[in-house]
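In this view, the complex is presented without one of its protein chains, the others remaining in place.
Take a look at chain A:
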Amino acid sequence: MNIPANLKYAETDEWVLVEGNVATIGISDHAQDQLSDIVFVEIVVSEGDTVKKGATCATLESVKAAADVNLPVSGKVVAINEDLAQTPEVVNSDPYGKAWMVKVELANPGELTGMMDAAAYEKYCAERSH
């Protein structure tokens, strides 16, 4: 399982890449593996929206289940990945790259300190798998 060291992870399996004061958000390799083949992605926030930590930013559907993607941080949406609706399969093939979902300008960078680093997330995934 791929868990890049430069990212932060949420308990609900989202990842965050922080560059300056902008956070890019997607779902982890573990999450896409659990969901299996993604067949539908809908980003439910728009550029310019003010969003709160915990709010749903996207809805995913796989052949097994539907799942919400929750924002691990609060702030202002500065970009959404509009290509994902047409190419949901990249969530499976490239969860940390082409399958980024939204970019949020951080309102409260302190929220990041509650998130897991790669080592903690790896342990967290292992604990849940039995």
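Some observations on this one:
Simple rule for what comes next: contacts are C-beta pairs under 8 Å (C-beta built on N, C-alpha and C of every residue); 3 or more make two chains touch, one makes a residue touch a chain; residues count from 1.
In the analysis below, contacts and distances are computed from a predicted model.
With the options "Heme ABC transporter ATP-binding protein", "Cytochrome c domain-containing protein", "Cell division protein FtsL" or "Probable glycine dehydrogenase (decarboxylating) subunit 2" in hand, the undepicted chain maps to the protein name "Probable glycine dehydrogenase (decarboxylating) subunit 2" (source: UniProt).
Within the complete assembly, A:E89 is the residue of A:D49, A:E89 or A:E105 that touches the hidden chain. On the side of chain A, touch with the chain left out of the figure occurs at residues 37, 39-40, 61, 63-65, 88-89, 129.
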